[in-house]
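Of the protein chains in this complex, one is absent; all others appear in place.
Moving on to subunit A:
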Amino acid sequence: MSTLQMKGMAKQFSGVPALRSVDFEVRAGEVHALLGANGAGKSTLMKILTGAYQADGGTITIDGQAVSIQSPQDAKAQGIQCVYQEVDTALIPYLSVAENILADQLVQAKTKGLINWQSLYSETEQILKNFGFSIPVRMLVEECTLSEKQLILIARATVQKAKYVIFDEPTAPLSTKESERLFQIIAQLKKAGVGIIYISHRLPEIFEICDRITIMRDGQHVVTTETAKTNMDEVIANMLGKSFDEEFPKLEVPIGETIFEASGVAGGKVTGVDLQVREGEIVGVVGLVGAGKTELARLLFGADEAKAGAVRLHGTHVQLRSPKDAVDAGIVLVPEERRKEGIFVEESVQNNLSVASLKKKSWLGFIKRGAEAANARELVQRLGVKTADIKQLVGFLSGGNQQKVAIGKWLDTNAHLFMFDEPTKGVDIGAKSDIYRLIGNLAEQKKGVLYFSCEFQEVIGIADRILVMFEGKIVKELSREEATQELIMYYASGGE
């Protein structure tokens, strides 16, 4: 049986060790989970395996034979492929599905420089059919959905005779149904003798599909164990290095008058949405991916133009032509796509945190730098942002800390309604509980919160009231007491 082993892997970045003598192995035909909080060294280890980084020390062997991986080409030659989390970086948007899947064959064409389009398309169709996918092979990749793009990447990996495939947070952008399909494909790959390294923050799915689990913490290997011989609490404890009894305690906050009202909001796929939020209340808006949650959040924030509907804050009508109108009125949004929409990666923590409240920190148009820095330091402390300095560029922070910064920029504004769109996406457990606590604190300060998420368990834990969306409409309202994952799923998938 074929085995890939990494022994004593070490890597430093400007003198700071990111990996200290890490061992890891994956066997053909197994699904091996690689777990750890953000910053544990998972990505660094995988980047060494795919040739993106060169290790400072350690050996990689396949079936006992030492192999040298100095570049992504070397990794591919060894049959190591990666399905990246950010699928767009790995695909060429203006080429067809078929061209992307057979990219390597096209590059190393043996066909005298001419492309036989007929066979290209039929070959691709056959490959996709073997997996049971139905994607039109002539469609341009830029017109594909996220999950289709992921399938294209998987198909491409298999075409390139992958022996080991790394899945990096593959289910993060997927709906439950799409995830189920992905798991079937992974099972298929496994049967075909492919060794799979599976990275995810979602523990339930790890226990569903993985054979073994390796946990890393602070650049070190903690434990490797059979999935059957461990449980979720133990895994979380190993990831955090301490026991983690309760994911988050919900603060009990008295709920006051209605502060926010939306009626008949429509635009894009959203139709006729009515909702209210009261003082100190956390309202969860749940639905499967594609139900229209993000669209609704953007409409309520003025980021997209609404076709119809009215929004009132404290009983006053708010005209939403742009996000500026919403912010001025006191409605803010922490958007879903953190790096693209929430933060400025090439600006400092300080500049990111002050961007929405700079007017308060200016005098005659001049920035009061002392006030700005003091506020940034206070927010960093309050949010628990792990950063060496407030001058640090946000791009260098981990995902969870970037998210805290994206939230932090609103905390010194006069906002009354806070909207969060999938705030815990790609965020490690430690940062997650910080974010829950922060949202709880906002409720305590009598703010209203709209919490958009497709993580049902999370919403049941944090929300006072739950609105279920399906195909652009709110189809059901559930109280915290009556909500269960099964019930939400029933309504979210169109049950009456």
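Here, a residue touches a chain if its C-beta (ideal position, glycine included) is under 8 Å from a C-beta of that chain, and two chains touch if they have at least 3 such contacts; residues count from 1.
Criterion: contacts and distances are computed from a predicted model.
Asks: Hey, which one's the missing chain according to UniProt: "Sorbitol-binding protein /mannitol-binding protein", "ATP-grasp domain-containing protein", "Aliphatic amidase expression-regulating protein" or "Ribose ABC transporter permease"?
Replies: Choosing among "Sorbitol-binding protein /mannitol-binding protein", "ATP-grasp domain-containing protein", "Aliphatic amidase expression-regulating protein" or "Ribose ABC transporter permease", the correct UniProt name is "Ribose ABC transporter permease".
Asks: Out of A:S322, A:Q445 or A:S479, point to the residue that touches the absent chain in the complete complex.
Replies: The one listed residue touching the chain not shown is A:S322.
Asks: Could you please point out the subunit A residues that touch the chain left off the display?
Replies: These residues touch the chain not displayed: 13-15, 301, 303, 322-324, 326-328, 332-333, 335, 340-347, 351, 355-356, 358-359, 362, 365-367, 369, 393, 395-396, 409.
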